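The complex appears here without one of its protein chains, the remainder shown in place.
On to subunit A.
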Amino acid sequence: MSTQGAMVEVRSVRKSFGSLEVLKGVDLAVRTGEVAVVLGPSGSGKSTLLRTINHLEKVDSGSVSVDGALVGYKQSGNKLYELREREILKQRTEIGFVFQNFNLFPHLTVLDNITEAPVSALGRPKKGAVESARALLARVGLADKADAYPRQLSGGQQQRVAIARALALEPKLLLFDEPTSALDPELVGEVLDVIKDLAHQGTTMIVVTHEIGFAREVADTVVFMDGGRIVEQGPPGEVLDHPRHERTKSFLSKVL
């Protein structure tokens, strides 16, 4: 039923907010170890698509599966039964999510931000969680910030902590929702470097972004969305350099 080796499979997903249809039947497959970069103008549905993949947004129709398991639903016969919140939370521990506005917990130190989910959601012992958190902080270049509070850090540092926090659950899949859009231009590079490192280590991820250069360098697949549909997708060399659709051409001509 599922494509061989597909980590993420999105099938004819539709989603409306009130009378506004944001996703008008989206199909997307991302293989294990692949980096998919989603581009598109504001309001094209890229963020909503990303949020349906870890069920932060329910779909109206269609389905999403990660690593062969439906997200948010259970299939029985030809019906989809919505899962209980507890089961959805469990599924989310396998899917890391990095927000545009970081959403670090401001009242907890950097270390507590990272250890909170492994301890409370996975039941890991605190001591081990602290050790792995320190290792993750070293990996994102913030080993000396373990005891700082989020507001004492720059935006770029906060986003790197948020990435470490997502990695602490050892997810199968990482989702990035415009991870550099809230950053000062000179801080974008440090965050993209961390994401590039993860990509080179074979992490499966989907990145919604406006950074075309990043897409060209890191993406295995570039997905271009507009008006709630995927207009075209393919390797960066094709989509970015030889786009087939007028809409893709006009978008790229404005942002390049």
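Just so we're on the same page, contacts are C-beta pairs under 8 Å (C-beta built on N, C-alpha and C of every residue); 3 or more make two chains touch, one makes a residue touch a chain; residues count from 1.
The definition used in the following text is that contacts and distances are computed from a predicted model.
Undergrad: Could you tell me which of "ABC transmembrane type-1 domain-containing protein", "Amino acid ABC transporter permease", "Cytochrome bo(3) ubiquinol oxidase subunit 3" or "Putative phosphonate transport system ATP-binding protein" is the UniProt name of the chain missing from the displayed complex?
TA: For the chain missing from the view, the UniProt record says "Amino acid ABC transporter permease".
Undergrad: Check the options A:69, A:89 or A:135 and report the residue that touches the missing chain.
TA: A:89
Undergrad: Looking at the full complex, which residue from A:15, A:165 or A:247 touches the chain that isn't shown here?
TA: Of all options in A:15, A:165 or A:247, contact with the hidden chain holds for A:165.
Undergrad: Could I get the residues of subunit A that touch the absent chain, sorted low to high?
TA: Residue positions of subunit A that touch the missing chain: 54, 56, 85-86, 89-93, 95, 97, 99, 101, 103-109, 116-117, 120-122, 142, 144-145, 148-154, 157, 165-166, 169.
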